[in-house]
Structures are given as structure tokens and as C-alpha cells.
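Before we start, here is the structure in question, set down as C-alpha cells.
Missing here is one protein chain; the remaining ones are kept as they sit in the complex.
Naming follows writing order (A, B and C), and every chain is counted from residue 1.
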Amino acid sequence: MSIKFNNVSYIYSPGSPLEKKGLDDVNFEIKDNSFVTIIGHTGSGKSTLMQHFNALLKPSSGSIEIAGKVITPETKNKNLKELRKHVSIVFQFPEAQLFEDTVIDDIAFGPKNFGYSEKKAKDVAKEWLEKVGLDPEIGNKSPFELSGGQMRRVAIAGVMAYQPDILCLDEPAAGLDPQARKQMMNLFVEYQKAGHTVILVTHNMDDVAQYADDVLVMEHGKLIKHDIPKNIFADRTWVKKHYLNEPTASMFAAYLTDYNFDENPLTIDKLVDEIKSNLRK
Amino acid sequence: MDPRGKLLATIFFVCIIFLANNWLSYSIICLFSLLAVWATKLKPKVFWDGVKPLIGLIFFTSLLQLFFTSGGEVYWKWWIFTCSSYGITNAVYIFIRFTLIILISTVMTVTTMPLEIADAMEWILTPLKIFKVPVDKIALVMSIALRFVPTLFDETFKIMNAQRSRGADFNNGGLIKRAKAIAPLLVPLFINSLQTAVDLSTAMEARGYRGSEGRTRYRVLNWSKYDLYNLGYFVILTVLLLIFRTH
Amino acid sequence: GEELRKLVLLGIIVAIKIILSQFSFGPAMVKVGLGFIGSVMLGYLFGPIWGAVGGGISDLISSAIFGNQGGFFIGFTLTAMAAPLIYGLFFYKKPVEIWRIIVSTILVTIIVNIAMNTLWVSLLYGVDLKVALIQRIPKEAIVPWIQMVVIYFVLQALSRVKIKK
Partner (left out) sequence: MKVMASNNIISLKHVYFTYPNSKRPALSDINLDIKRGSWTSIIGHNGSGKSTITRLINGLLLPDENQNTYIVVDNQELSDDTVWNIRDKVGIVFQNPDNQFVGATVADDVAFGLENRGIEHNEMKTRVVKALEEVGMTEYATAEPSNLSGGQKQRVAIAGILAIRPKVIILDEATAMLDPNGRESILRLVKHMKERDNLTVISITHDVNESIELADNVVVVNDGKILATGDPIKVFENQAMINEIGLEEPFIFELKNKLIKAGINIPLEIDTEEKLVNYLCQLNS
């Protein structure tokens, strides 16, 4: 399912003294089945943009084509369920959304809302509990007995269980330790490979370099760049000017002043290759 | 102006408005209220916004009063409803009283920060210490509530959005369905509160909080000459009302 | 210690009550505000006394923040204290039972919403008691039944959480 934004603007509390532009004339198109990352510093409009994907926010002007639906300022609040089944968002610190008696019930909450039968919902809940790397035994525990990292996984399983075509995640690994973080990223990559679109809001440029097919860079509510990672980080002065970080590998490469790089190495493996080929010359 | 003075004045106003009982005294209190509104130098819209949500209720109440009050000259009568001269005056008085009370409370709230109002409330509660009312604890609870309203507002919307993404529907469906929809919102808020209470009380102790004894205050309230003017204003109003009301 | 944590939690629950009372559902005639859920939480978690204290504070703070629609008037503060007090008597450290929900809600409706509030409105604005009552009765005849259903689900949810903690 492709996503298309046409001249989308969003204004917070219009007409009040607190009026603020959340999105400013945003245009882009994302291809099916891609791994997209959205970057930009805090308050740049990333979260506002993301909440437009399933009409939690509706544009103040412009239109959005997503999952076979067109969202305009006039779109009614009713009948958005179908859209949200196809496009779902995992917010930052999603463990804050858990509420059911048991882990399984909590994961099954979304599927049930989207029309799965009680039994089918529990089946997919069990299936996804394991897919996110948790012991099936905790299924009958209360979600509030789990550790923070486990709760996070349960929350994410609760969204992935109904398999939205487009899965949006806001910093899903924030605050996790490195090992848990890596497992989580692998989970999303596999999900994308299985034929879904994954949209990741992140500050981690190493993740951008390693996983993204497509990068959206936001600043002051504007989309200031939309490109593949290679091109995003190609111009170091541009990156600096917009207060973005570089991937660790490319930062290291910057110190190797007398090396000639064919292209800016964004991952550690690329960096090793480039160093090797330089030394061979 | 000191928030304590303003708060006392607002409470006092509600009491003296009852002194008005004829057209002249009502005119005086209207004039004084409008002067107070004018003194804030704020746009009329601010005050209109204060009255607007209640305008329906004010009209409705006045109308009921109109039709259910008898006495004086009767103009019209049907079943249990009457329209009399007494009823009309009464309804108009209630309309004025209602509107003025809202106007004066609005003057108070738009010119004073919530934090200051809370400080003033705490000050007013202080005498209750004589009756062993734990005013310090009440003050602590007040300040924490005040601190967390904006934060929890954001949190509430975040949770609602997260559950909406999971297909929860807060706005449609029958009674039972809606009553059930409270849980996905309330439980996370509650769990979050328990955690916050643990974290915050730990942080407070780590920062040396050991009860209210021996504490000093960063925020101090100071009486100024404007509070004196305020007082004078209300004394004059009260005297005028006492003179011109029907005895 | 324990005491401080309790007071902090009380402050936070008061904040939740203030927020909930900004939400409502249903058609204009029988709009059900969600503030009563806050009163139920206060009574259930802190008992009649501290629940009442919390209720009073919620009235003070919400008038400090939003301005009070009835002016700063002690009567409405007492109203805000009375509801958690009654709920506290029925729910604090008690099992969740249907009869408790029904009886407490009816008591709150009669004592707090009908008797006290009617009295305040008539005192504050000089409205006839009869008029104030007529104005209130239709709503109070419908809303409590809705509240009972909501309270049932709220207590169910809260009691589950408490067992786990």
C-alpha cells in the first residue's frame, strides 16, 4: 500500500493564541513494502506527521492517500476503524497502553476490535507473543508483573498481531538495553520482508543507515529532504547545518582525512571495506 | 495585586450581591462589576468566553423562574405556568446575578495564575489548623494536583491515541460498550499514577523533603497598595448597596 | 516513606479527577460528565476521609485552573467532598458488589446532586428551591443508572490492578 501526501498542512489550536504550525505543506510518496525512517530533532513535526498516517490527526489542508483511503480535512471521525486496521501506530513507550488482566488478553485486544473472533484473536496473540521473543508461559500473567523490556514487547505484539499493512513506530527501542534493541530492530526488518511497510521515527542514525530504504527529514514542520540514506548523509555540511547526527561509521570516516572514499561509509561493514580498498591501492 | 486579596474579594462579592434588591442597587453593582472588568484592560471576548458555555443554563434558569413565580400583576396563565410582574423582575434579577458572578470569577481567573490562586486558597485554609486540619498535607496535595494536571492531560490523549490505533472506539456504540471503553483509558492512567507516585516521592526524599516542618517558602505573597484600593472599592460598593437597597 | 507516597498519589488522582471532569458523553440533555469516576476512585482508594479531602481539593484546583462555573463558592466544594465520602463508605476496602454500587449511587444522587446542589444554586443565585429542583430532576432521573454501569466497570478494572500490585 503506497502512501501519498499532497500539500498537507496541519495547524495546532487554530484561531487561539497558541496557534502553531505542526506540518507545513508536506508532499511525498512512499512505495509499497519499504522500510522508511523519519528523522529530525525534537519538535520538528515527526510525531505530528506520524499521527496523520491513521487519521488520529487530520490535515488542516491538503489530502492524504493511504491504504486505499483518501483523508481530507472533511473526513469524518466515524468509520476510521478499517483504516486503522491497515495502518497502525506504536507510540513511544507503548508499555503505557497495557490494561488487560493477562498478557494474552492484552495482545488480543486489537485483533478483537478489528473483528477477529475470540478464539482467533487469542491464537494470533499466542503466536505473536512468541514472535516478539517472549516465553509463552508469561501469556497468562498480568502484564504489570513483567519487566519494562517485556512490557514493551507485549505492547508491540499487541499491534503486530493484527498485521497492519503499514506499521508505524515512534522510537520503539528508546530506553532499552542494546541487546533488546537489536532484537527489536530485527523483528521489524523481518516484518517488512514479509511484505509490509515499516515506518520508523528514530534518532538513531546507525539504524537509519542500516535499515532504511527511504528517509524523510523533518524540520519546523516542513519536509526538508526525502531520499535514500546514502544521499541524505552525502553532504556533511548540510547534515551539520540541520543539527542532525551522522552514523557512527561515517563520523569515524571523517577523521581518516587522507583516505579516499568512493562513497561516505554509513555502516561499520562499509567502513571496513573502504579502509581495505584504500590500503590495497 | 495579591491573589489573596483577589480571592477574598471574589468570595465577598458573592455575599454582597444579595444586598441588591431593587433596580437602583442592581444598577450600582452592575456598574461596579463592569468597572472591574474594564480595569483588567482585557478584550471583551475573554469575558464572553467565560459566560458563553453557561448562557443556555442562565436563560433556562431565568425562564423557569419566570414561569414558576407568581405574585404581582398576572399577565398570562396556563396550567402550572404563570407570567407575572413579580416573576419577570425576579427572572431578570437572577439573570443579572448569575452573569455578574461569572464575570467577577472570570476577572479573578484571567488575571491570576492558577499557582497563585492555589497559594491564596492555602492561606485562607490556614486558620483551620486550629481544628487539627492537616493544612500542610492539603497544601502538598494541592500543589501536586496542580503540577500534574497538564502532564496527565497530555498522557490521557496519548493513551487515547494509542488505544484508538488498536481499534478502540471512545465515541460510538451503546451504553455498555462505552462503559467498557473506560478501562483501556483508566487502567493505564492509574498504573502510570502508581509509578509516578513511587518515583516522585522517592525523588522528593532524595531532595531532602522531610515534611513541612522547618521548610521555608520560595513563593511568598506580598500585600501591596493595590490591595488597599481593592478593599476600598468593595467597602464603597457595600456601603452604596446598603444605602440604596429597599429596606 | 509510605505516608508521602500516599499523599503524592492522592494529588495525582485528584489531577485525574479534574481531567476526567473535562470529558463527557451522551446527548446534551443527559450529558454524563466523567468527574464522578474521579470521585469513585478517590473513595475507593483513600476511604471516606482522605477521599473527601481529595474531592474538596479537586474543586479548589479546578476552579483555580479553569475558573469555576459557579464562582468560588464553598457549597460546591462541600459537594465535591461529599461524593467521595459516600463512595468511600461503600467501596473502601470492600468487595465490589452490585448492591453497593446501586445504593451508593442513589445516595450520592439524592444527597449530593439533588439536595446539596439544589440548595447551593438557590442560595447562590437566589433561584426558588422549587425551580432549582425542577431544573435538576429530569437529568438526575436518568444519569445515575448510566453511572452505575460505568462504576461497575471502573471498579472491576481498578480492583484487578490492585491485586497485582
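The rule is short, and it goes like this: a residue touches a chain if its C-beta (ideal position, glycine included) is under 8 Å from a C-beta of that chain, and two chains touch if they have at least 3 such contacts.
The structure displayed is predicted, hence computed values, not measured ones.
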Which displayed chains the unshown chain touches: A, B
Option touching the unshown chain, where A:70, A:174 or A:228 are the choices: A:174
Hidden partner interface residues of chain B, rising order: 114-115, 143-144, 146-147, 150-151, 153-154, 195-196, 199-200, 202-210, 214-220
Chain A residues that touch the omitted chain in the full complex: 41-43, 147-149, 174-180, 203-204, 243, 245, 248-249, 252, 255-259, 268-269, 271-273, 275-276, 278-279
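Everything that follows uses one rule, which is that only the chains that are shown with their structure count from here on.
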Chain A and chain B, separation of their C-alpha mean positions in angstrom: 44
Centroid distance [mean C-alpha coordinates] between chain C and chain B, Å: 17
Chain centre separation (chain A, chain C; CA means) in Å: 41
Numbers and ranges of chain B residues touching at least 2 other chains: 171, 183, 186-187, 191
Residue numbers of chain C (touch at least two other chains): 157, 160-161, 165
Parts of chain A lying in touch with chain C, wherever the complex brings them together: 99, 101, 142, 144-145
Residues of chain C defined as touching chain B within the complex: 1, 4-5, 7-16, 18-19, 25, 34, 37, 41, 53-54, 57-58, 60-61, 63-73, 121, 124-128, 130-132, 134-135, 146, 149-150, 152-154, 156-158, 160-161, 165
Chain A partner contacts - residues on chain B that touch it in the complex: 155, 158-159, 161-169, 171-172, 183-184, 186-188, 191-192
